[in-house]
Structures are given as structure tokens and as C-alpha cells.
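Every protein chain except one is present and positioned as in the full complex.
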Amino acid sequence: MQSLPLNKRMLIFVGKYWALMFLILETILFSFLSHGFLTLRGIQIIFFFGTAIFLLGTAETFVIITGGIDLSVGFIMGFASIVSAKIIVALANSGVSPAWSISIGVVLTMLIGLIPGYINGLLVARLRVPPFIATFSMLAVTHGVSELLIQGVPAKNLPYLANAIGNGYFIYIIPGKVVSFFNKPTASFRGETLLEIIPNVVVFSFILIGIFGFILKRTKFGQHTYAIGGNVDAAIRAGINVKRHLTLIYVISSFFATSAGIIYMLKYVTGKADAGAGFLLDSIVAVVIGGASLYGGKGTVGGTILGCLILAVLETGLRIMGVSTFDKYIAVGVILIFAVLIDQFFPELIHKGD
Amino acid sequence: MKKIFFVVVALLLIAAVGLPVFAAGQKEEEKGKKELTFAFVPGIADPFYYTMERGIREKAKELGVNIIVSEYPKSWGPEVQVPILEATAARGNIDLIMIAPTSVDALIAPLKKLYDQGIEIITVDTYLGDGDYSKPSEYSFPLAYIGTDNELGGKKVAEHLAKMLGYKGKVYINTTNPDVSSVMGRVKGFKEGIAEFPNMEVVGVDYNLDVQQKAQEQTLAALQAHPDIVGIFGTNLYSAQGAYQAVVQAGLTGAVKIASWDATEDLINALKEGKVDLVLAQKPAEIGALAVEWGYKYFKEGAKVPKKVIPGFEFFTRENVNDPEMQKYIYRK
Amino acid sequence: MGYLLEVKNLTKRFGGLVAVNNVSLGVNAGEVVGLLGDNGAGKSTLIKMISGVYKPDGGKIFFQGREVNIENPMDALSMGIETIYQDLALAENLNVYSNIFLGREKLKKILGLIKVLDHDYMMQESEKVLKRLDIQIPSLKNKIRMLSGGQRQAVAISRSIYWDAKFLIMDEPTAALGIAEQKKVLDLVNLLKSQGIGIIIISHQLHDVFSVADRLVIMRRGVKVAERITKETNPDEVVGLIVGAETVEQT
Partner (left out) sequence: MILENSEISGRIDLQKKIEAVAKYWSLIFIALLMIIFSFTGKGFLSLSNFQNIVHLSTVFLLLAGAETFVIITGGIDLSIGFIMGFSSVFSAKIIQVMYSGGASEMVSIVVGSISGLILSLIPGIVNGILIAKYRVPPFIATLGMWGITNGITLKICQGFPISSLPPKLVEIGNSYLLYIMPHKAMSFFRIPPGVADENIRNLIRIFPSSLFFSITVLTILWHLLKNTKFGQHTYAIGGNMDAAIRAGINVKRHLIYIYTLSAFLSGLAGVFNVFQTGIGNFTPYNAMYELFAIAAVVIGGASLMGGKGSIIGSILGVLLLKILENGLQISGIEPFYRFIAVGIILIIAVIIDQLFPDLF
């Protein structure tokens, strides 16, 4: 047993940290080569529009660690955007103040949004329906119900306050003149430099993601999640209530999808059935890039966020640079496959490094 | 060995992503400072907007305006379009954005923000709010809306189709998606148009969500449920293509008249072959060109831009389809 | 009476198939009972009912003289009935001490209210129990995936020992092991027996069973067909009972 030669150690390093290295390299490249990328604005664009896949990615992380998959998150997100919009509009129209309508609407939607997840959980855990099918059915059902609720036309006429929260920032600065919090300085005029720092929705998302990242990493609940993904039998025999745990996992997934839907409603002041449809695959891809395995037992919220950032930086960077749309599809496909190939080639090295 | 190979591949991949970036970056360095730069943000990847891009590029070349075309959104909706809009705007140095908003209200805030930064906005094809920017409102900030009068178009299609059918019989509408304002205008106009003829009736409206195969299935089902349908209106290219293919498949070519909106090559060929009877051609290239032209005039001459510019449309029929004059209205890149 | 664990008339059906039919047996403290039978004889089903994986369709289970109701694995574990399965039931993606504590993780509070896993404690305790059983594993932070078969078996045993097992069920504990490792496991069994633990051991390796078991229970087609004191029988008779030759002769 000799100590590993230098090139082997380098390989271990690359294998373990390739995603982080990729993100750094990507960021460096784009900041040199695409104008306006490495600016306050460019970075905030990445995070602001990333919220959807950050949240859905976190949802998928929990599910994928247990060896499942949740295809319904995109349409649960749309469902939540519609339900919240409907409730808020109804309340606002009946004379409730915008602030109260929004608060009540958000809380109610958070509760209603758990239902599809609970059903998913029952189907998967109690009736042993494969997660792919259970959640795919839920995708179809939530899609149908959402469209019925709005009859195909996006819900609108939300109070202006929703817009102000969804597109608002924590801090506004007019250099040398005014600093204000939460509200845009009234003194600003068109064409003047106005620095907007830290979007509200990003803060909200990261608080949620942080809490659940902590739960996964540090608590008994998290430990059991990994155990179920690693070996269900072992988990059952160790006395873990696997059925209840799995049900909870799908409820958590639904909870994150609902949060994403509410953020959508605040950001775009509409409720739309397919609001999250386009983010589903991205979020699964991000989880996989982040080191999770679709066979279960592996993955972290941190890794997922890293994966999301790789995708978001790539998308935004290519967009700011103006690479053609068609080339982008190809690039994303290649990078995805490559990401998994690396994982396949370094497994033993990565584990030794643990 | 394999692992080293993969590291090499990794580096190559990064280089492959990087090189076009270099090229693009350098191009931008060369650009002069005093030229105008307009950006175009389409609504969805489809031939209508590709044709509009062509009109924009031709006019911009003529006037010496720089054009940035954003990524084409892969589906219809603010969640896809707004990130593209913001990323395009982040390139900086943009004087004017020509955009087809994918939502009448969701796009107000992001566009207003860009407007506040000093960028002018022209909405093309679709609009914000109710499309009337002349009265004071939170969405009255764009310079102009340039697009087809969809209701009028729908009405005209109804008149033409009614005439072909001898002002009697049942007609059916296949359309895309109830959340696209322009397309819903066409349906509304068409229904109003048909309502003027007492012996005519609209027997159904189906939404195909921009999937041609679905349009075909729906039309066949409609023909089955109402065997006496004599006319069909397809409100955009996917609807119209699906509808006429359904009629071809049902073997009813000629017995069922088809009016279609959007002049793709396929629909024009179908018109020539007798499978389609009427094609309304919007003028996407002209819409694009007008947007560039008005923007240019606004910046260079201080011209006052009309809040609404309606470029009109043309009808292709079997009689005029081969006219050399008409060929420019066919959608091409 | 007096048995540490006793089952009476246990029955389990799967659809039309009766996997375990009216089986009764008892095990004293500090006694090793070998459970023998051919494949499909119902051995595994029987022990799974004791360990709470299956719910019996009929019959009673007594533990420490009292009738008990074992609804799920947690019930069995909380009484001190531990099971080591043939497939070991370890989560391969977790490390050694996490597996020892799986399902019964030690928690600590941070900031006075949030309960989190106490990794240090679990690590130290695991080291202690491994030391007590004289088991060597390079690092307790290694994932199970990287351990050898014998090491895994050792982890599974130390896991049950740590939890103060009063009763231990071992399903084929030596099947996948090398000679040296087999001996080590049998030594462990004797060590546990001397500490007053009741043990049921299932094995196809008659040699192993004869070397550790005090009593033998033989099952065939879901029915208990014989019970023998190990010293009063021999492998040939037992094989005959397992395959059913004796009964054929009798009829």
C-alpha cells in the first residue's frame, strides 16, 4: 500500500470537485467573454430566475434520495399559482385589503398545495405504485384541475402589491443620494442609476432551502431518508416507519413546488397551469449534476444548488452572449451526459475521498 | 487512461463552449459606439417570428441599426420569456426593445423596469394590458404597439369564407391556446363575422395548444361529430395545417372549405393543390420593419411615434397565389 | 413456562399458501436453538413474524413470560428482540456507526431547541462495542459499501449487541463468509450465549449448527416436524428429518 501517486490524487480531486470546478470555470469564461454577465445585474438575474429550479430541485433532491422521482412538481407549481391567484383575487374583490388577501391566500395555498403531495405519498408508500407513474398521473390530474379552475385563461387582476413583493428588492440605492429598504425610492426618475440589491423572492427561497438542507444533513429525518434510499429493507427492519416517511417526503416535495408556484404568482401576477412545466426536467438534471443518483441513497441539497447554478449560469451566460437557441439545446444535452459520465468514472475515487 | 481521456474531454468541452463565446465577444468589441442598438425578443419559436426577424434584420441593415435577437422561447409564457428578456437587456447599450409580450400583465413590471432604465419599448404582434397605450395607465409606457388587427382579420376571414360557402352551413374553428391575446382576437372577430349571416353557425372551437397532431385529431373528431361541417377556420399555422391535413385524411378535400391564418410555405402549397381555400397572410416582416423604422425615426429625428401601427394583411386565394407580387408575403427566414 | 421466548400455534398464510402452520417453540435464556429445514420450509417466515416484519394470521407470542403483540419491527426491537438477516439489512450508502444506530439515532440539541444527529457520540459508542467484540474495522466513517463480507457481518452483530439484545435471531450468519470469518462469528455466538442471551440460529451448514446449538427444531412445508437435543441426535437423523425420509418410513 503506497500513498497514491500525484496524478491519481489529482484525478480524485477532479472527480470529487468537478461540478464546483465546472461552475467556476464557466463563470470565469462568461465573465470575460459576455458583456454584462459579471455585474450585479447579471448575477441577480441568475438567482432571481433560478428560484423556480432551486425550489423544484430541492423538492426532487428529497424524492430522488429515496430512490423515487416526482414528475408532478411542475404542474403542482402551476396549480399553486392558480389557487393562490384565485383566492387572492376573490378576497381582494370582496373588499379585503391587498396585504391581507395576499397573506391569507398564501397560507391557504400552502395548505392546499400539500394535498397532491399527500396523494402521491399514499400512492407510492401505501399502494406501492411506482413513483414515476404515481407522480405522472398526478401531473395529469393537477394539470386538468388547474385548467378547469381557470378555463384555460391565466388568472389575472391580482393586486399591485403582489407585483411589488414578487419583483421587489431588499435594498434600493441611488448612488450618492438615497438608500431605501423594500420600497423603491420615490425620488428616482427615469434613466437615473438605481441599484437594486437582493430580490425578495431569492431571500424567501433560500430560507426555505436552508431549513430543509439542514434537516436533510443534520437530523434523524434526513438520516432516515438516506437509509430508505440505500436499502429499504434495512430501513424497515431498523424500525423506521418507511410508509409514513415516504409519504412525508412527497409532501415536502409538494410543499416546495407550492412555494415555487406562489413565487411565480407574485413574480408574474398571473396563475398559469403550465407555469412550472418547463422547469421539471431542469430540476431533475440539476439534482443529478449535483451528485445524486437516480438509484437513490445519494445526493445533497448543496449539490443540487450547485447543479442548479451550473444550469442557470450556462443558460444566462449563453443568452447574454447571444448563442443561437438551437446550439443551446445541444450544449445542454452534451453537458448533461458528460456530467453523469464523470460520476460513473470516478465512483470509487470519490468514495475513498469521503 | 480512460480517466485522463475524460479530463481531456472535459477541457475540450469547456473550450468548445468557450470558443464561440470568444467569437461573439470580439464581434461586440468591434461595434461602434454611436450606432443605435435594437433588441428583438420574440414570443415563441415559430415561423411567424422567424419571418419577423428577417424583416427586422433587412430594415436594420438598410438604416445601419445594430440588431440583437434574443433566444427564441421554447414555449409560450412569461416564465420562459422574461428571463430571456432580462438576460438580453443585461448585455447593455440597448436603445430599444421590440418584444411580443407573452402575457398582457406579467410583462408589465419587467418591461417597466427596463423602461425606467432608459430603454424604449415597442410591442409587436401582442400587447400589454388592452393594447391601448394612448390613455394613461400603468402599461402606457411603450412607444407603440405594431401588429395585425386580429379582430378585423377574423371578421374578414369570416366574410370571405361565407362567400365561398354561399352564406350557409356550419363552420368550425381550430385554434391554439386561450391565453394568447392575438389568437383569441381572431376567434372573436370570426365569430362576429359569421354571426352576421343567419344561415351560418359556428359549431365548435378546439384548442390544440400549438401541437399540429392534436389539431388534426380534433378536426377529425369534429368532422365526425358534425358531418355537415362545410367550412373550417384554422387560426394559426399549426391549427390550419392540422385542420387541412385532417380534411385530406377524411377525404373531404373540396367538400370542406378551409380558411387559414398565417402564410407558411406549406399552407401556400396546400392552397395551390386545392387542399386549402383561403390564406390570410399577416405581414410579420413588415411589422418588424416598421418597428425598426419607427424606432430609428424616434431616435434620429425625434419623430412622434403613433401609439398603434396596424400594417394590414393580405389574402391568398387560388386566383392570386401565383402572382409575383404576392410571393413576398410568404413566411420565410 | 420459564422460556425467554415462546411462540404458540403461529400460522401465516400468503393467499392460498400456508407458509407457517401451527408452529410452537420455546427458547430459554442463554440457550441456542438451531432452526433447520429445507428451502421453503417456512423458517424465514417464522422468524419474520417474531421480528415484526410479518403479522401472524394466528397464534400467540410470549416474551419474558408475558404475551406480547408485535405489530412492527420497532415493537420487537424495543423489547430487545434483535434480528440479523442473511442479507444483513445494512444501508450500504451510510457509514458504519450510522448503521449501528440506524432507526435509533442519538440526537443532541443545538441552540436549545433543534434536535440534530450527535455524530461524535454515535462514533464513540460504536467504537466501544466493536472493541468489546474484538472486531477491527479501519474507520467507522467508511461506508458499508467498502467493507468485506465478514466486516459487514460484524457490523450487523455489533449493532444488535449494542442495543442490549435479550434475544437474537440469526438468519444464515455464516453463509457468505470465509473459513476464518465463520469461526469468528461462531465464537461470537458462544460469547453472547454465555452472557445469557437467547438465540435462534438458522443455517444450512449443519456443522455450524451442531457446534453451537443446544437444541434443534426441524421444519418441513410450514410444519414443525421434530425437536431434538443436539447431543442426542446426529447429522444423519437431522438430514432425514429435513428431507422427510423418517416420515416416509413411519407410514
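Residue numbering begins at 1 within each chain, and the chains themselves are lettered A, B and C in the order written.
In the analysis below, a residue touches a chain if its C-beta (ideal position, glycine included) is under 8 Å from a C-beta of that chain, and two chains touch if they have at least 3 such contacts.
No experiment lies behind these values; they were computed from the predicted model shown.
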Study note, to complete from the structure: The listed residue (A:Met21, A:Ile43 or A:Val145) that touches the chain absent from the view is A:Val145
Point to revise | Contact with the hidden chain (one of B:Thr148, B:Gln245 or B:Ser260) | key: B:Gln245
Point to revise | From A:Pro130, A:Gly191 or A:Gly210, residue that would touch the chain that is not displayed | key: A:Pro130
**Study point:** From B:Gly64, B:Gly166 or B:Pro227, residue that would touch the chain that is not displayed
**Key:** B:Pro227
Study note, to complete from the structure: chain A positions in touch with the non-displayed chain are 69, 123, 127-130, 132-134, 136-141, 143-145, 147-148, 152, 274, 277-278, 281, 284-285, 288, 293-295, 325-334, 336-337, 340-341, 344-345
Exercise for review: For the chain that got dropped from the picture, name the residues of chain B it touches.
Suggested key: 45-47, 50, 72, 74-75, 204, 206-207, 209-213, 216-218, 220-222, 224-227, 238, 241, 245, 248-255, 264-266, 269, 273, 331-333
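The definition used in the following text is that only the chains that are shown with their structure count from here on.
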Study note, to complete from the structure: Computed over C-alpha atoms, the centroid farthest from that of chain C is that of chain B
Study note, to complete from the structure: Most central chain, judged by mean Cα position vs. mean of all protein Cα atoms, is A
Point to revise | Cα-centroid distance, chain A relative to chain B, in whole angstrom | key: 31
Review point. How far is the middle of chain B from the middle of chain C, if each middle is the mean of its Cα atoms, in Å?
Key: 71
**Study point:** Length of the line joining the C-alpha centres of chain A and chain C, rounded to whole Å
**Key:** 44
Practice item. Indicate the residues of chain B shared as contacts by at least two other chains. Key: none
Study note, to complete from the structure: Multi-partner residues in chain C (2 or more other chains touched) are none
Practice item. Within their complex, state which residues of chain A touch chain B. Key: 7, 11, 14-15, 18, 22, 25-26, 29-30, 32-37, 39, 41-42, 45, 48-49, 52, 151-154, 156-157, 160, 163, 166-167, 188, 190-191, 194, 264, 267-270, 272, 274-279, 315-325, 327-328, 331, 334-335, 338, 341-342, 345-346
**Study point:** Touching residues on chain A, where the partner in the complex is chain C
**Key:** 218-220, 222-224, 226-227, 229-231, 233-241, 297-298, 351-352, 354
**Study point:** Complex contact set, residues of chain C against chain A
**Key:** 51, 53, 72-74, 77-78, 83, 85, 87-94, 98-99, 102-105, 107, 115-117, 141-143, 145-146
